[in-house]
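Left out: one protein chain. Kept in place: all the others.
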């Protein structure tokens, strides 16, 4: 892929980061984002490690190969979670992977009582997930234990993706959301849809209809 | 109506979409908006299907006739919920119809215990609804079951509007709000007023006055 | 006061309206704002009735006399609540009066169990109210029943202000907040401080320290 394409993708990734920061989904240096540049050989554009997402620019996006080795002249280090991005791209054929740290995603990640995940069903908004055609869909969001050992975590991510072939996302417990798509636009829409659902389920869980308001 | 009017209405609908997106009421591709262009024959300007509302532009607005058939050269498909817009325009004589997917609207849609709706009364903000002159007004918001069969749902919407001649809106369960008005400005104001009331009733339902704060 | 001053004050009032709208404190056409132009004879600049606050411009501000009669060429009607503004200006010597409809103000207005008001104490933020020097201050916010009869309500407001000479504000039940100041900047700061306190008290009322978090 030409340098020009890498420039355009870098600019798009940086713009997504600034939009998510404005919404409070990637406070500080949290979150990381990637998009596939070429499939053979596999090359990704991915955010550098430790960059503040409110100040993310195209210059903070690196080009890496399938072994997570940076290509080109930039001297920054790719995100520590690069292996998870590569795992998702390989297992799902995703063209873009987005990882956020939101308040409601964090809270929901603790609601999985059997350690296996959260199921959300019956909402029209589910139709915003690729391939979902009806609100009667039940979307399962696996919840994985957080881990600082990226090699071990990548392996758990791989197994989880295989065990849940229809999942559009997963949550790392007390950490955040990973979702992906056939394009950056698809992946960004998935973040918006899932964040909406997390907040709706989270707020709705404490809601009790007031006596005088229901008919 | 002249092409110039269609241009102006398209620009207004797109601006409303972007404002609602910024408030979190139409995340992703959710929501759809329409305005009457001419009454005889009936023609509507309406959002195309599957457009992201944060990037909505005048080019994503279509002109359709009373049978929901697109007119003109644009090759996009009108919103799947076009029939609901037409039903509301015909039964209410509305000049504009707005449909949003908000968190509190979704939560409130589940609070109707007998399947018939939610009644909100006693708030000054109710005076923002057309024709309401006092906070002592009781506004009934019918709640309808969600349905992917638009022909069947349009028929339920029609019956509901006839059964509740004073309603300014209705909610589709776990889906969102429909409201309308004599102009786009009236319909937009109705969205703001109803969203305020949903959030106030929703948050207020969990509020308990602290011992030390009430006199 | 010269026409130029009226222009400047109108522009400031409109800017406040748009800022409050962006925060969700004056949705739709709710809220009204005024500032004293001259004291002898008393003249106020005040928002016209039924103007959407997100689109408020200097042209929507009217000049009125002490009897609430509009002066000058503009043909709009002053806010229905003009009498309350005049009452506050006369009893308090206020130079600016701001009225908002916020979600937490509405919810808190229902927490006054004996019909007399809400007392908030012990917060550092109270020092943002004019003349308050310590967080140990107890601020009483009288809550008045809402009423569409402005003459009767103005009379209740007058009595309330006399009975609570230290109050910086009052709430109309299920309606909104009135506060004032020696300048528009003082009144705007009072709105911010009081809204912060309403939200803090409102959210704090449902908060229970989690077992594992407190030491």
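The first chain written gets the first letter, and so on, giving A, B and C; residue counts start at 1 in each chain.
As a working rule, contacts are C-beta pairs under 8 Å (C-beta built on N, C-alpha and C of every residue); 3 or more make two chains touch, one makes a residue touch a chain.
This is a predicted model, so every value here is computed, not measured.
Hidden chain, full complex: it touches shown chains A, C. Touching the chain that is not shown, out of A:15, A:42, A:58 or A:107: A:107 (per the contact rule at the top). Checked against the full complex, the candidates C:55, C:135 or C:152 give a single residue touching the omitted chain, namely C:135.
Summary of contacts with the chain left out: across A:29, A:47, A:60 or A:160, the touching residue is A:29.
Against the chain not shown here, subunit A presents residues 24, 27-30, 52, 101, 103-104, 106-107, 110-114, 116-120, 140, 146, 148, 172, 174-176, 201-202, 204-206.
Residues touching the missing chain, restricted to subunit C, are 122-125, 128, 133-136, 185, 189, 192-193, 195-196, 199-200, 203-204, 206-210, 213-215 (touch as defined at the top).
To be clear about the criterion, only the chains that are shown with their structure count from here on.
Superposing the C-alpha atoms of subunit A onto those of subunit B requires a rotation of 90 degrees, given to the nearest 5.
The most distant chain from subunit C is A, comparing centres defined as mean Cα coordinates. Centre-to-centre separation of subunit A and subunit C, using mean CA positions: 43 Å. Residue positions 206 of subunit C are each in touch with at least two other chains.
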